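One protein chain omitted, others in place.
Showing subunit A:
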């Protein structure tokens, strides 16, 4: 009667696993306790049915196992019994469905006073937008999207000018204040899911969907994309910070309006020249880099990326990890240029440099090309870097620098800071380079992609700006 025994064991095992499992709901951090209640009702009803039906199954097998000379009953049907079973089942189903529909009714009706926030997904990043002083979001369309306007705000809609553009993976929400998150995608399907809030909804290009909730716990919560969106799907992470009202207002005051955002990289190379002198001692007069001083080339790198890295050094997101000796040096240097305008001037000056032709290291270009396929989605087919993907130019970086950074990403020396979303993403991707040889090959291939000397450098430099 092994089968009876095993069924009993599986029932007992399931029950024990259920009650001892450490893998259980993440603690709730929103007002949706009603969702948890509905699940618990369903767990109890289905759990009782699971146990009862299978116990009966096990007993029937045991009780009516084959015996020589025994004979089965002959009973084609029993309408009364079947009627009862139908009735009891229907009651059980209704007991699960009714509360479910009731709570869903609440979920589809956000309160009128909810704060409106827009979350925009784009392979494989989050950006957010909040209404400005006028309290409403301006019109937006992906067709207007560009480097200066990644969310595609309508330039002719005055309502959008004061919208706050959060060009970051991190959104801050106010504690105990209902929030309606409008969901929009610039490319493919994505999904906005925060397990602690119990909410989840797809972002669909061409339309706007929503979720709403009241955050009830101060803290930080991961935003996961839960709709397959391509190879970077698993690395598309964001974060919600829930803060007390005062802290929230403080954060809000620091955010850039759309108007300010458009001017975020405007600078004058003439003013920047003076600021650059201190950089030049390591990075070279023309931003050509210096391996002996462990200073990478800057020429040809896009301004938005250099600015992000400068800020990352200043805020301790980069260069702070144990083992990153050369990054640590840069932390001190980065403190010398803190002013927003000064940085923009500096970047404008660096933007005037022509990238050098980098001497490639030998490597297996065929293997490199194969490996680079996964990199190309973000960094571009020619390693030119794509702003929309938050991916810097690679082709004109020196091989020693690329190698070191890949190694750092892989060992999580870079990209390990909780605030460094972009680095963390690269760290996840770098894990699929399995050996030093792989890294060498992919670096060799990247350097083989640089525009050939003289001919196209001017053009590519223009397009970077």
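Heads up, the rule we're going with is that contacts are C-beta pairs under 8 Å (C-beta built on N, C-alpha and C of every residue); 3 or more make two chains touch, one makes a residue touch a chain; residues count from 1.
We take it that contacts and distances are computed from a predicted model.
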item	value
Candidate names "1,2-phenylacetyl-CoA epoxidase, subunit A", "Ectoine/hydroxyectoine ABC transporter ATP-binding protein EhuA", "Cytochrome C oxidase" or "Succinate dehydrogenase flavoprotein subunit"; UniProt protein name, chain not shown	"Cytochrome C oxidase"
Touching residue (missing chain; options A:116, A:217 or A:235)	A:235
Residue of A:393, A:406 or A:428 in touch with the missing chain, whole complex considered	A:428
Positions on subunit A where the hidden chain makes contact	2-3, 6-7, 10, 14, 17, 21-26, 34-35, 38-39, 42, 46, 49-50, 53-54, 56-57, 60-61, 64-67, 70-78, 81-82, 85-86, 89-90, 93, 96-97, 100-101, 103-105, 107-108, 122-123, 141-143, 145, 183, 185-189, 191, 193, 195-196, 198-207, 209, 220-222, 224-235, 237, 373-374, 377-378, 380, 386-389, 418, 424, 427-429, 431-432, 434-435, 438
